[in-house]
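This is the structure I want to talk about, given as structure tokens.
A single protein chain has been removed from this complex, and every other one stays in its place.
In order of appearance the chains are A, B and C, and numbering begins at 1 in each one.
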Amino acid sequence: MKKLINNPNNVVEEMIDGYVKAHPTYIKRLEENDRSLVTARKTTDNKVGILIGGGSGHEPGFLGYVGDGMADGVAVGNIFASPPPAPILEVTKAIDKGAGVVYLYGNYAGDVMNFGMAADLADMEDIHVEMVLTTDDVASAPIEEKEKRRGIAGEFFVFKTAGAAADQGYNLGEVARIARKTNEFTRSMGVGLTPCSLPQTGEPSFEIGDNEMELGLGHHGEPGIKKVPMDKADNIADELLKHIFADMPLNKDDEVAVLVNGLGSTPRLELYIMYRRVEQVLKEKGIHIYRSYVGDYITSLEMGGCSITLTKVDDELKKLIDHPVDCPMFVQK
Amino acid sequence: MKKLINNPNNVVEEMIDGYVKAHPTYIKRLEENDRSLVTARKTTDNKVGILIGGGSGHEPGFLGYVGDGMADGVAVGNIFASPPPAPILEVTKAIDKGAGVVYLYGNYAGDVMNFGMAADLADMEDIHVEMVLTTDDVASAPIEEKEKRRGIAGEFFVFKTAGAAADQGYNLGEVARIARKTNEFTRSMGVGLTPCSLPQTGEPSFEIGDNEMELGLGHHGEPGIKKVPMDKADNIADELLKHIFADMPLNKDDEVAVLVNGLGSTPRLELYIMYRRVEQVLKEKGIHIYRSYVGDYITSLEMGGCSITLTKVDDELKKLIDHPVDCPMFVQK
Amino acid sequence: MSLSAREYLNYFKQVTEVIENEKDYLCELDRKLGDGDHGVTMSIGWQSVNEKLDTELLDETDCGKISSVVGMTFLNAVGSSVGPLYATGFIKGAKVLKNKTELTDSDIAEFWVAFVNGVKERGKAQVGDKTIVDTLDPFAKKLEAKFAESQDILAAFSEAVQAGERGMESTKDLISKIGRSSRLGERSLGVQDPGATSAYLIIETFQKVLEVESVK
Partner (left out) sequence: MSLSAREYLNYFKQVTEVIENEKDYLCELDRKLGDGDHGVTMSIGWQSVNEKLDTELLDETDCGKISSVVGMTFLNAVGSSVGPLYATGFIKGAKVLKNKTELTDSDIAEFWVAFVNGVKERGKAQVGDKTIVDTLDPFAKKLEAKFAESQDILAAFSEAVQAGERGMESTKDLISKIGRSSRLGERSLGVQDPGATSAYLIIETFQKVLEVESVK
């Protein structure tokens, strides 16, 4: 496995280093903890703080989404590993303006424990914290156990709407409500074609035949529902959508935001071919696409494959989806 | 080679299909030619038209850069193949507002011939066309034969400044001057780690050992200067910069815009590690970084590797680099 | 038998070494069940602990302090799932060892029981969920029972570690119910849980320390 790195043990440090140097008008490191990054810009007084975080290797997730209209700070973990409580706490303290802080993170055992510990510590410092877990991956547990599902690319929409709500002056409870509502109305499912490898091991994250793909793959290379033979893009899109529709029935004239997310090494050309089919299927069903995102939004290092995310939007969510954003890795006018 | 495609012969059609459906408020297809895309937005009267184009497989290049502040239209070729004159001519006719059109494209035999033929045809329709070739790849020919060099990621800066100039009301000659000046002050060099494969052949675009990289690789997988053993990111950055500095000496207090461009499958994590070193080296030399871009700006399908681009900027170019942009694949506030 | 702070520190040195040796194996297990980083995570954590052992903890004599610094250091270096789990174990265990410079047999037994309770409280996993707990729960139960019975820490520990080993091995036949691999369903069958494996290494290493100690 060839990678553009120096010492494999320093990849996260060096990435952060490069990142803050590349975008000094956007982001800065806290002195208290070098895994704690916060926006370099002045945010409005009394704004609810948005804290995101998780393991590294998902860029633009998560540090790429700190900026105007999205998150105020991020706690950065090792590759595919939740950050410990310390950097989460430091970011919490730095971005709390008295209005409280919302933690947005994916539903992984590690994140649950570390963010939970950080919230306990923040509580001891009298900072109000609301925690919202994303659980959009329909492949990761049956609907009866929705709370066990992991968060994958759908996190992007949760960051998007909650970030917008905070920017528009919603209070702590309201921002948390928006985040939960978005998660509630969001479903994703992915497919893995080729594995990534951790810088420290160089070993492929999962095994897969030359003519196979992994349906429902997690975005750390966790095995999915099953391995199936490789298929045409249209059929893959149909299959992913089938699972999503079974989970969140959509009716004629419902409106959705769509994300076709690349896992890392899948060219945009392929993502747009996937999107093409998604649009066709939604059109056939009379479901309106309110806004679309196609590209690498939450990745797994150089993994090959993609996921499809649908978020059902109402007027409230539409206004938030449309809210402008200015982050180093994501800008929306 | 696993790819998310249907029929390999239809990938470009289907990509364009998905693309225009995903971003209907940004871009539309011309009825006259289905490889001709133009901005869906009203542009100011009397604006010089910016036409970009080239082979597919470089996304976001080139269709991703049609929008406010960048290009008005794009002619889309087959994978790694210049578009023929017909779609170029149709775009030219559609975006000409009487102020003329500037063609911006990389210096490849095919593009030179096809854009040249299109310009001849446009001339017969009394449309003023200026042609500006980008030649930023220092690895592709010695300085004495600079006009033979191919255009790689540095094209991004040419699109950026020329697009801004047109948006700011510069006339045809002035927009072309800006494009040429930007090209004049831009140098790039890349390194290839892993090949891509054409959808139709599935064969790797170049051969490379598990422990080798190709210095100076072209962004269609054309062989570069030489194969060398794989090295640490810092050393690779130093090597690429060495060639750039030898070609375009920079002095203390010069200012540059920097682009660390991923070729397709190289994670942002690695690109920021590369950027980190670029920043260190420039700092040591007392060269100021005016603005930085890190990510996939001009790719080669799923090729692994990256390139470094430096553009020397003066007050005029700085103003243009800062000009806001709103394209489907690139937004700048 | 008793264990000095120096010997206690030395135990952590040995864990560092064992983890370094088993790193690839732990990653391999995690690639099959999770995201493939368990060995890397354990290594990062213990290397960080090791650094503390050579600096801040070099002359530390309070075993409680040692245990809590080890826990916090591990946690801050790794985050992840195992960070909070093992850290909570060492921090709960630290309460038992507070201000002690020399550990008696019953300190040792109590420490490990507290450690395991800490892990269980933090992670809320049950025996059979295919986690660390499958090793640690039978280990702690056996340790507590046998030590109460015999007051022989060496014998009790050795039986406890055997129980832990059986627990670890039992994870091969379990379907994951928690953590990253819980979505694997039947496909998780046949593979031993990486966390259960690293937990076994941690207790087995302590047993070796006791054995060396006992023949001194």
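By our rule, contacts are C-beta pairs under 8 Å (C-beta built on N, C-alpha and C of every residue); 3 or more make two chains touch, one makes a residue touch a chain.
These numbers were taken from a predicted model, which means no experiment stands behind them.
Within the full complex, the chain left out of the display is in contact with B.
Within the complete assembly, B:Arg150 is the residue of B:Lys47, B:Lys93 or B:Arg150 that touches the hidden chain.
Screening B:Asp167, B:Glu222, B:Glu239 or B:Asp254 against the full complex identifies B:Glu222 as the residue touching the chain left out.
Touch with the chain omitted from the figure is made, among B:Gly18, B:Pro60, B:Pro84 or B:Gly151, by B:Pro84. For subunit B, the residues touching the absent chain in the complete assembly are 9, 55, 77-86, 108-110, 113-114, 117, 139-141, 148, 150, 198, 200-201, 203-206, 216, 218, 220-226.
Here is the rule we use: only the chains that are shown with their structure count from here on.
If you draw each protein chain as a dot and join the dots that touch, you get a simple line with two loose ends. With centres set at the average Cα position, the gap from subunit B to subunit C is 54 Å. With centres taken as mean Cα positions, subunit B sits 29 Å from subunit A. Centre-to-centre separation between subunit A and subunit C, using Cα means, comes to 32 Å.
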